[in-house]
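A single structure is presented below for examination.
Every protein chain except one is present and positioned as in the full complex.
Order of writing sets the labels: A and B. Residues in every chain begin at 1.
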Amino acid sequence: MTVEQEHGLETLEINVNVGPQHPATHGVFRMVLTVDGERVVDLVPHIGYLHRGAEKLSENLDYRQAIGLQDRTEYLAAFNAELCYVMAVEKLAGLEVPERAEYIRVILAELNRITSHYMFMGAFATDIGVFGTAFTYGFREREYIQDLFEEVSGDRMMYAYFRPGGVAWDVPDNFKERVRWVCRQTRVGISDIDSLLTSNEVFVTRTRGIGAISPQQAIDYGLSGPVLRACGLRVDLRREEPYSIYDRFDFDVPTGEHGDSFDRYRVRLEEMRQSVRIVEQAVDQMPDSGPILPEKLPRRLRCPPGEVYMRAENPRGEYGIYLVSKGGDKPYRLKIRSPSYCNLMALKEMTVGHYVADAVVILGSIDIVLGEVDR
Amino acid sequence: MIGDNVWLDAFVRLLAVLGLAILVVLILTYVERKFVGRIQMRLGPMRTGPYGILQSIADTVKLVVKEDLRPASADRWVYELAPIAAFVPAFAVLVALPFTDSWGVRVLNLGLFYVVAVSALSVLGYIMAGWASDNKYALLGAMRSAAQLISYEIPVVLALLALAMVAGSLDLVKIVEAQGRVPFIVWQPLGFFIFMAGMLAETSRRPFDVPSAESEIVGGPWIEYSGIRWSILFAFTEYTTMFGLSVFGALIFLGGWNWPLGLELGWWWQLLLIFVKATSLIIVTLWMSATFPRLRIDQLMGFCWKLLLPMAFLQVFLNGLLLVYKWPDWTLLLTSGGALVFTAFLIYDATRVKAPVRATARGVTS
Partner (left out) sequence: MIGVLKAMATTMRTMLRKPVTIQYPTVHREIPERNKGFPLLLWDFEVDEPYCTGCHACERACPVECMTVIMKDNPNFAEEKSKRRKIVDEFWIDYGRCMRCGICVEVCNFEAIAMNNSWTAQEQSRFDRSELVLDLDQLLAQSKAGKIHPWVAP
């Protein structure tokens, strides 16, 4: 019997608006919680505050110009988004990517995965309340990696470096040493965050059992990425449908067990270590010189008419590009399947029944990027 | 006795302690920002004055010139008196603390009792602030804050009671003198642990800062306050309480001005000892604040009532056994230390990562 029936009391459910401006994380996202006492009874997410028309704009830009737009859609893992888009165009146009360019792309994409997860660690810890300490640890390492990105592509976040067929220009001469140095530093950063947070009892009590979702529900909602792997399903697109040269590397795919926030955090932490492994192997295998673009690349790239769907394993999940071309140098339709948008569908399922204070923690653990959700 | 007038003497000493409290608050705002900044590998304030020393003064000036807002529908007198109601008990704690073996504002023979009782009064200030703001979320934050403060008083009182039983007196000077050979922290680590948890909760610092920081959605009982009024409620009260309780903790647990060689060497050595010990307790508090995430309100209450309270009873029981059966002091170490280890085990077990993440090899699909 509920409180009302037992004592003849009338209770009210309040609507709490967790407004478009959050303290310090995630971007402009609004959720309206209906709370009964302290428990969440219902959740309605409102999105669209960051819609910038990326898909429509791409219809007026040719294949090289649209790369900048892909960066800005998924700004925290821009190399991964660029990689997926560029691979889609290559598949449609039938381009062959030279070896050296493939290795460069994989190295940069995996390093970007590491920076994205560092950002997650910082933002997640801030949601939980550590404010500052884990944030700065993650960001210090991220700065080293971003310095490397700046030396290669010229920008720290919006690179526009990949091109259909390869990369825009060659990497500097000291690239391999720099990457190895960055790998060494990153291991220090990962272990710092690990020792600060993983066995910290307060952190564990705040995240264990919060936002759990069962594997069947995860499949039904179409989740992907670390959220899905934390439920125990070992699904990683780099293994299921290896794209680029991922089948040449030896790495593990971490999974969790309970599907709660703590497992998602641990899966991402372990993924960072596996990414470092991939980068080290790639640096060892990379040819020291070679072309970075195919020889017969036309000045204006034109794709034959047709359509293609290309998917890649982004740090947040499965990123998909559906490209329809009518034969010109601009796409007819470019649709982005963003993982954050699909993962957000399960937010209500995960949050109902928990406390208000946990709603923010669960949102943080799904790790969304509003640029992707709203495009 | 200054001048032969009791009132003049009291007045002068009060002024001295008030000055000390204000100075300590100013220093602590700066120290906290620098210290927490260093933990986060950044520099902290650097621009206001050399190495940012004038930061506290800059903050104070800024807060004083801010507009003093008051919601139109707020209960006027309650709203305006709430900061004072929160600050005065924090300051009143400093009145009973003996800083050396012969100097304190007033050395009461019920010193321990007085400190505990008076520091509990600041709850009233928070409730007044939350109620008078005429804001649903302020009231919610104030209720949570009141629940936290009142709950954490109880294990602390019991732990201090246990300590007073062994020391044989409530008079702070006598308690310090009883620690001539060995400070009480050595015999009663469990009591010290309970006291530290209580101190973190009394000053609303992480991990117990549900009232203080953004309670995930809104600001707690002080949302409607601005300017110097907010500063009194928040910064002054918090830092004065932290300072007062640190000196108190140094006196009763760490040996005060007596250990190692207080009574022999004179007042300057005693002052130095007190200063060093209180500073170390403050640094430990700041350090813990910077390291821990925030506990949720229900976990916080569970920690207090389900863990600290039984442990506090246990400590009282053990101390009682010691007194009744006249066991030597070191048995207390065994029992209290054993209880502390057991507490640690309970915390560890409750939060242990039971099923580790499996990073399995390639080729094995689930």
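Following the convention adopted for this analysis, a residue touches a chain if its C-beta (ideal position, glycine included) is under 8 Å from a C-beta of that chain, and two chains touch if they have at least 3 such contacts.
Because the structure is predicted, anything quoted here is derived from the model rather than measured.
Enquirer: Write down which of A:Y137, A:Y221 or A:Y341 is the residue touching the left-out chain.
Expert: A:Y137
Enquirer: Of the residues B:A290, B:L308 or B:A339, I need the one that contacts the missing chain.
Expert: Within the whole complex, the residue contacting the unshown chain is B:A290.
Enquirer: In the complete assembly, which of B:M46, B:M165 or B:I185 touches the absent chain?
Expert: If we include the chain that is not displayed, B:M46 is the one touching it.
Enquirer: Considering the complete complex, identify which of A:V28, A:L50 or A:A168 is in touch with the unshown chain.
Expert: A:A168
Enquirer: Which of A:E99, A:D155, A:E307 or A:E349 sits in contact with the chain that's absent?
Expert: Among A:E99, A:D155, A:E307 or A:E349, only A:D155 touches the chain that is not shown.
Enquirer: Residues of chain A in contact with the chain that isn't shown?
Expert: Residues 61, 64-69, 72, 133, 137, 140, 143, 147, 150-155, 158, 160, 168-170, 172, 192, 195-202, 204 of chain A touch the chain absent from view.
Enquirer: Name, in rising order, the residues on chain B that touch the hidden chain in the full complex.
Expert: Touch with the absent chain occurs at residues 35, 37-43, 46-47, 287-288, 290-292, 343-345, 347-348, 351.
Here is the rule we go by: only the chains that are shown with their structure count from here on.
Enquirer: Return the distance between the CA-based centres of chain A and chain B, expressed in whole Å.
Expert: Centre separation, chain A to chain B: 42 Å.
Enquirer: Show me the residue ranges of chain A that touch chain B in the complex, using the header's touch definition.
Expert: For chain A paired with chain B, touching residues are 16, 18, 23, 38, 125, 128-133, 135-137, 140, 196, 198-206, 208, 232-234, 239, 250-258, 262-263, 266-267, 270, 274, 355-360.
Enquirer: Write out the stretch or stretches of chain B touching chain A in their complex.
Expert: These residues of chain B touch chain A: 36, 39-42, 206-207, 209, 213-217, 290-299, 347-348, 350-353, 355, 357-362, 364-366.
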